[in-house]
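Could you have a look at this structure, given as structure tokens, before my questions?
One protein chain is absent from this view; the other protein chains keep their places.
Moving on to chain A:
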Amino acid sequence: MLALALCVYVGLITVWPLGQLLLTAFGPGDEGQLLGTMRDTLSARATGRAFWNTLTLSLVSVGISLTLGAGLALAVGLLRMRFRAALSFLILMPLIIPSQILALSWIELLGSQSPILRALGLAPAPGQGNPLYSRMGIALVMGIEHMPLVFIAIRAALKSVPADLVEAARIAAVPPARVLMRVILPLVAPSALAGALLAFTAAVGNFGIPALLGIPGRVPMLTTLIYQRLNGFGPSVAGQVAVLALILTLIAVAALALRAALMRQLRMRIEGGRAFSPSRRAPLWAQALIWAGVAVIAILPLAALVLTSLVPAIGVPFSVEVASLDQYARVLANAAVTRAFGNSLMLSGAAAILCVAVTLPLAYLATRRPSPAVTALDLLAEAPWVVPGTVVALAMILAFLPPLPLLGVSLYGSAAILLIAYLARFLPLVLRPVMAAAQGADPGLDEAARLAGLGLADRMGRIFAPSVLAAALAGGMLVVMTAMNELTLSALLWSSGHETIGVMVFSLQYEGNSTAAAAVSVLSTLLLLALCALAQVSLRGAGARALPWHQG
């Protein structure tokens, strides 16, 4: 019964929309020829250009992520220094900050109006345009945004390097540089590669950065091409964009499959034992270098964003005399902005609660009553998180734009389609930590309760739920933090009256009202940091470990 209900749920919000997408992509062309849509789209010049941009810029961004992430992870992991926890948190900032806000803050940092570069006399001349509205700009900001994925992977690998291996080399009088090159790096290389492939997948599916940098810079990527086509021509181009979405999915899934294969192949069997901990104190110059790097990556752009939001009007250069909170007063008086905050909070909160409610029985069945059907369900539930967000949004449109059978109303244009998209896309954020906790818990507890005559509901509520509660709570928090600021889904699914914070930032910036966009971004970032703090103090143990910044 329970399993059936879950099947219907996952089928409705995941399988059906993604299935629709496939059907549309493989559909006949205008004149009814076999796979016509696909042939037409694949032969279009715009498709080739977007594909090429997506592939090359993602690769360049991965290079940047890998360089920065590996450098920082090795420095933080191999050298002893103070404030390491604070440093790790700052390094993870680009991942926590939503991509449209990150893009915006870099725009403010490097633009001709830059409050920081102007003060240093380094800002580009006003007529010159922002250097970030370019291919390299997109790659750079995406590289920084996804750097923490590489950082986390390498940091974790470094923490599992057994101390004995390093000490054995040290006793044999092997010089430290060689120990690093020949002993430590080979051990962390597979993880670095895995982190890089994760960063690649994230870059391929990124929408916020190409949207804010690539649209004004006329650098189309697959995600923004889908957005612009749908925005410009409406549902008539559904077939075309479905093919684009399919390409996007294939790239992302190929990278993830490669990652899984590599992990199996390269995973070295390392004996356990005391984990390696750094004994070498970081020299002062190295500490200074690291902090300077982190300041540029994590602090300066946000500072530029904050300073921009304090400017009273667009075009006025920042100075202490003109600084005021006028922008904040203005955006808070704007009904659309306050509505967006209300919508985002409501939608993300509802999504979190529903995801937790669905996860508990699903994880219970998957770990305590495994069956092929439940395993398949578990895998299918992961799909909307694995494929790029733009693809999920498009699938939702294809599935829910036509009026619902029986009811005769279309969900498109209501808040419901946003909620369904959130439920599908963010379910894995709860499912993963809860599954991990459930697999770690002793199955004997459930069996003992069963022998003691407790019914299914009792066992789930009184035995299973408490054992995974911390993880579920952490997952729920993660859903709120991610959904509250997301843009990728709502950019395609919003409608007037149902704006989200992400859409608000995007459209204010798009209209050229960059100071208002900065103010809204600062407000939502503050809200996000408050949520992080709340999660930090309210979650402990297993729960806290699911929070992203605990992985550094």
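Quick notes on this structure:
Operating definition for what follows: contacts are C-beta pairs under 8 Å (C-beta built on N, C-alpha and C of every residue); 3 or more make two chains touch, one makes a residue touch a chain; residues count from 1.
Rule of thumb we're sticking to: contacts and distances are computed from a predicted model.
Set against the options "ABC-type transport system", "CDGSH-type Zn-finger protein", "NADH-quinone oxidoreductase subunit B" or "ABC transporter ATP-binding protein", the UniProt name belonging to the omitted chain is "ABC transporter ATP-binding protein". Annotation: of A:Leu23, A:Ala85 or A:Ala168, A:Ala168 touches the absent chain (contact as defined above).
Looking at A:Arg80, A:Arg178 or A:Arg369, the residue that reaches the missing chain in the full complex is A:Arg178.
Of the listed residues A:Gly48, A:Pro126, A:Pro235 or A:Gly273, the one in contact with the hidden chain in the full complex is A:Gly273.
Residues touching the missing chain, restricted to chain A, are 162, 164-165, 167-175, 178, 182-183, 186-187, 268-273 (touch as defined at the top).
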